[in-house]
Structures are given as C-alpha cells and as structure tokens.
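All protein chains of the complex are present and in place, except for one that has been dropped.
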Amino acid sequence: MFHWLEKHPFFFAVGVFVVIAYAGLIEVLPNFMEKARPIKGLKPYTVLELAGKEVYKKDNCIACHSQLIRPFKAETDRYGQYSMSGEYAYDRPFLWGSKRTGPDLHRVGRYRTPDWHANHMWNPKSVVPDSIMPAYKHQFTNVADLETAYAEAVTVKKVFNTPYGDDIKPGKAAFEKYKKEKILPEALKIAKAMKRDDLVKMVESGKVPEVVALVAYLERLK
Amino acid sequence: MNGMVVKGLVLAGVLIVAILVVVKQMHIDLSDPVNMITFLGAIAIAVLAFGVAAKYMQQMKTDTATGELAEDTWDGIGEYKNDLPAGWAWSFVGVSIWAGWYFLFGYPLNAYSQIGEYNEEVKAYNAKFEAKHKNASPEVLKEMGESIFLVQCAPCHGETGDGMDGKAHDLTHRIAKEQVLYVLKNGSHNFKYPLGAMPAGLAQGKDAEAVAEYVANGLKGKAPAAWATCAGCHGQDGTGNGGQAPNLKAFDATLIHQVLTHGKKGVIGQMPSFVNRFTPVQEKALAEYIKTLSSDKE
Partner (left out) sequence: MQSNAALEYDYSIVKLFMWTTVIFGIVGMAIGVLIASQLAFPDLNYLMGEYGTFSRLRPLHTNVVIYGFTLSGIWASMYYVGQRVLKVSLLESGFLRFMSKLHFLLYMIVAALMVVTLALGITASKEYAQMEWPLDILVVLTWVVSGIALFGMIGLRREKTLYISMWYYIAFFLAVAMLYLFNNMEVPTYFFSGGLGAWYHSVSMYAGTNDALVQWWWGHNAVAFVFTVPIIAMIYYFLPKESGQAVYSYKLSLLSFWGLMFVYLWAGGHHLIWSTVPDWMQTMGSVFSVVLILPSWGSAINMLLTMKGEWNQLTENPLIKFMILASTFYMLSTLEGPIQSVKSVNAIAHFTDWIIGHVHDGVLGWVAFMVFAAVMHMAPRVFKREIYSKSLLEAQFWIQTIGVVLYFSSMWIAGITQGMMWRAVDEYGNLVYSFIDTVSVLHPYYTIRAFGGLLYLIGVFMFAWNFFKTATAGRRLEQEPRYKSPMA
C-alpha cells in the first residue's frame, strides 16, 4: 500500500493530511464545546487596561514573564492562588508565556502598587538592585493608543458578546466621549497613585502615557 | 567498551557532575521526588543520546555496509532493503503498549486531577506545619520570618528593611516624623483596630510638631502637653492600650497582622494587603523578625 502511495502523490498527500488532521481534531476540538466560561464576577478589561495590555504586547514583556501560576505549593506561596481557566475568558490572545526570566505576573496586582511600578519601570535596579530587567523609560513619554484599545473593546463586544456597557459603540464621536468620561479619569487616578507629576500633567492634557496604561493593566492582574 | 562510547559517556558524565556541583552549592534537596526524577531524566538524556550515537558511530569504524539494494535509485541514491534494527523495532512496540496502558489504565482518563492533588498536598502540609510550630521559640520564628521577608517584602522594603530611600516604610525605625504629621493632618483609616479610624486634626501647629517629634523619637524623654490627647487611645506609654490602637513605640504582632490584612496607604505610598497569604504562625514569624530590625523596643 505504502509503495503504491509513493507512486501517487495526490493520494500520498491526502494520506498525510488525514493522519495529521485528525489528531488535531481530537486534541483541540473537545475543549471548544465547553466554550470559554468566565468565572463568576469576572469583568472584561477596561479600555485603559486594554491599552495597557497592548503596551505589554508591544514591549513584549512575555519574553520574560509568564502569567500562569501552576498548582504547586512553591508557586502559590510565591505568587498566590493558582490560575484557573475561567480567569482567562477575556484574554485574546492568552499571555501565559513560556519562559520565566522574570517572575510570574498573573497576580502581581495583589502585591505590588502603582508607585512601586513607577519606580520599577523607570529603573528596575532602583528597587531590585540585581535586576536584569531593562528600564522602560520610553513608556513614560510615549502616548498609549487608546483608540485602538477602544476599537478592540467594540470588536469583542460585537463579535464575541463580551459584556461591555452600551457606551462602548462604534465611531469616532463615541470614542471621544468615552475617552473623556471614562478613560481619562481612570488614568488620572493611576497617574496620581504613581506619584509622578509628569505623568499626572500628561494625563491632564488628555494624553495617557504608555506606562500609565500598562500599570492599569498590571494592577488589574489579580 | 570501545573508544567512541567511552568518550560519549565521559562527556555526559562531565555535564551531569557539573550540574550536581552547582545544584548542591545552592543547597537543593535532591531526595525530593520531583528533583530526583528530574535529575535522573537529565542523566538518561545525556547518557542515552551520547551513548547510542557513539555506538552507531563505532559501527562506522568497524562494520561494512551490506544488504540487498532496491531497484529504484534517485539522482544516484540507492536504498537497501535491510530489515528494521531489532532494538529499535521492539522499543517502538514496547513504548506503544506502555502508552496505551498508561492512558487507559495507568492514569485513567478521569481518575486524576492536578488540582485535587494540590489541595491534598497543601492541606496535609499546613496541618503539619501549624502543629509543629504552634509553640515555636522566638529564635525559630525570627529565622522563619527572615526568609519570608526576603522573598515577599524585600522588593519594597529592601533586603535590610530600610525602605530603600523612602520607597517604603523604613522598618529599622518604628515611625518617622513626617508620617506622624501626615496622620495628624489626614487621620488614619488603614488597619481596623477596635477603636476604628483615627480622626484628622487631633493636634495642630506647634502641638503637632512637638508630638510628632516625640513619637518619632520613640517616646523618650518628657512627653509634650499634646500627648495627653493621644494617650487616650494609644496609651500613656504609646504601646496601644492593649491592642485598642496601634502601638506607636515599637512594632508588635498586632500591628503586623493588621497591616498584612488590610495594607496601608500613607505619606510614603501604598502597601498592598497580604490577606490569606500567610498562616498565623508565619505572621507571627514576620512580626518577630521585624521587631529585630528596629532599635525601638517596648
């Protein structure tokens, strides 16, 4: 049979495809039947947090940080409660990572604070003298892309029924309104908690520095 | 044994010994089952991969290629009709049987839960831990507290507990003047002591200065007049009236428990809550350790 296949490339290719495809079906599909179930009380990311998640992706923190606490005593002692599937229901994409050059961050919001992050992102060595994490000073001047984050909220609300309020709707005007009423006040709170006047000033002028969005996101990781 | 194989195994051996030396330097307990299995795995990888490759390379030295050639050739490449190497074929069969057994009977589909295993492990551990250390001596507690502190608290308070240039509370000292002034100005509602929150404005201007100076200095010397107000809640000696309000003179176990449970927001910044992260014994241990950091004594 195999020798016959080797003379008939079309059937050979079909054979290979069947063998590789059905393993995929069995491996991946069953989990989809159960859909993504958010745990009780889980709220979708705010637009500011989404913007922060984009900063996390852009500066690629996932290169060094995981967001998955495994069920071992050594990990729960270090980082807190082990991670549960339903906590990730709004994570598109998932950001578990595959390497811990730095510590896990899945619950970092519970044991670090905005002012600590402000010190740490500006210069990690100022709080952890031996740190090998790069300083991310550019995040203090770069402006976060709130519009794209808002677009993401609109999209996931529409396409995946992510439970956002009615004020998340398409269009520039809706965005501007939402930004003024929701995003900027939230950002101001974070900026103040970070105890840096330059950040507060920037937010007050209507621009959210990347680091403020990022810290909003990190604070959300609980 | 022949030369190639010996060389392969020597290479594997050197690597394994190097790992062993480094790991031992870090005081790793290799009798822990997970550590042990990992270590055996590393040995298996190095020995088998280098050993088997070396065995076949040895065959390049000694054997000759034989067998019946197939009819086809491709761009001058021929193919022998040799049989499967027996070791390989039997291993394949054996491993496949093992896999089927493991999946269907050894670790049946729904009979195992990693979370279940975790829960049991932690429960058993905690029970043992609390029982063993219920009446631990201060020395033991202090040592225990130090290691928890270095893992959990040092990123903010610094390894020596000095607060790293004002980034967090300087734990070598009970409280600083500006912190007291801040509380007098803003009140304090962090800890949920029996007396509840402390209202703002209990002392102002010069009085505040004087009382803050006095508290920051460890309540030494003569108390300023305004201290009388404070004494009502914090006690004449400032130690907190038996847990009704914070001890202002020195760190004590109650304060540590309250701050770990509720966190704190003050003039320096914010301290997160560590509620449910530590067992009672661990909290006591932290308190014992923090007491030794500071020169202020009750």
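Per-chain residue numbering starts at 1, and chain names A and B are given in the order in which the chains are listed.
Everything below uses one rule, namely that a residue touches a chain if its C-beta (ideal position, glycine included) is under 8 Å from a C-beta of that chain, and two chains touch if they have at least 3 such contacts.
Note that the coordinates shown come from a computational prediction; the quantities given were computed from them, not determined experimentally.
Engineer: Would you mind spotting which of B:35, B:137 or B:276 touches the chain that isn't drawn?
Structural biologist: Answer from the full complex: B:35 touches the omitted chain.
Engineer: If the hidden chain were put back, which residues of chain B would touch it?
Structural biologist: 15, 18-19, 22-23, 26-29, 32-35, 37-39, 41-42, 44-45, 48-50, 52-53, 56-57, 59-65, 67, 69-70, 72, 74-85, 88, 91-92, 95-96, 98-99, 102-103, 107, 109-110, 112-114, 125, 129, 133, 140, 143-144, 147-148, 150-151, 154-155, 282
Engineer: Please identify, in ascending order, the residues of chain A that touch the omitted chain?
Structural biologist: 2-3, 6-7, 9, 12-13, 16-17, 19-21, 23-24, 26-28, 30-32, 36, 57-64, 66, 68, 70-72, 74-75, 77-78, 83-85, 87-103, 128, 130-136, 138, 142, 145, 147-152, 154-156, 158-160, 170-172, 175
The rule is short, and it goes like this: only the chains that are shown with their structure count from here on.
Engineer: Chain B touches which residues of chain A in the complex?
Structural biologist: Of all residues in chain A, those touching chain B are 71-73, 76, 78, 80, 82, 110-116, 119, 126-128, 193, 195.
Engineer: Can you name the residues of chain B that touch chain A in the complex?
Structural biologist: Against chain A, chain B makes touches at 114-115, 117-118, 121-122, 125, 151-152, 155-156, 164, 167, 269-274, 277.
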